[in-house]
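Every protein chain of the complex appears in place save one, which is left out.
Moving on, here comes subunit A:
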Amino acid sequence: MLTRNLKNLIQLRTFCSSKKKIFDWKEIKFKTKVPQETVKSQFSEKTERIKITENEIFLLEKLSLVDLERKEAVKVLEDSIEFASKIHNINTENVEPLYTVLENYQLTLRDDKVTDGNIKKDVLRNAVKTEEDTYFIAPK
């Protein structure tokens, strides 16, 4: 009994002292597997600069409905396209698109039944304008 207690005590003490041991950030014991030099991308960093046409701007404004300051917006868009165009340097022949990481799982479909109700107030609560607390309102 005594020996066991003593053993426990020793274990406890080693535990406590190992807790206090300060991690040595300097010493490296093995030949490192972490690359010490910057690894360059193996793909060409080549990009293409595309000029956006007036027609395209008009179309995008109509689709986006966000009213951007045009000159600035076009520059940011052209930069974004240039940034994105780097993927064109990657060969994707015979590669299938990955739409979702759950592609091998069957997703749940619920029955087409009403599962709640009587929450009209909740549904309408966050609308700025409603008609008699019954309808959402769009401009006439």
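Annotations
One rule holds for everything that comes next: a contact is a pair of C-beta atoms (placed from the backbone, for glycine too) under 8 Å apart; a residue touches a chain by one contact, two chains touch by 3 or more; residues count from 1.
Following the convention adopted for this analysis, contacts and distances are computed from a predicted model.
Chosen from "RNA polymerase II transcription factor B subunit 2", "Cytochrome b5", "Autophagy-related protein 16 domain-containing protein" or "Glutamyl-tRNA(Gln) amidotransferase subunit A, mitochondrial", the protein name that UniProt gives for the omitted chain reads "Glutamyl-tRNA(Gln) amidotransferase subunit A, mitochondrial". Screening A:T32, A:N118 or A:T134 against the full complex identifies A:T32 as the residue touching the chain left out. Contact between subunit A and the absent chain runs through residues 19, 22-23, 25-26, 28-30, 32-43, 52, 56, 59-60, 63-68, 73, 76-77, 79-81, 83-84, 86-88, 90, 92, 95-102, 105-110, 119, 122, 125-129, 136-140.
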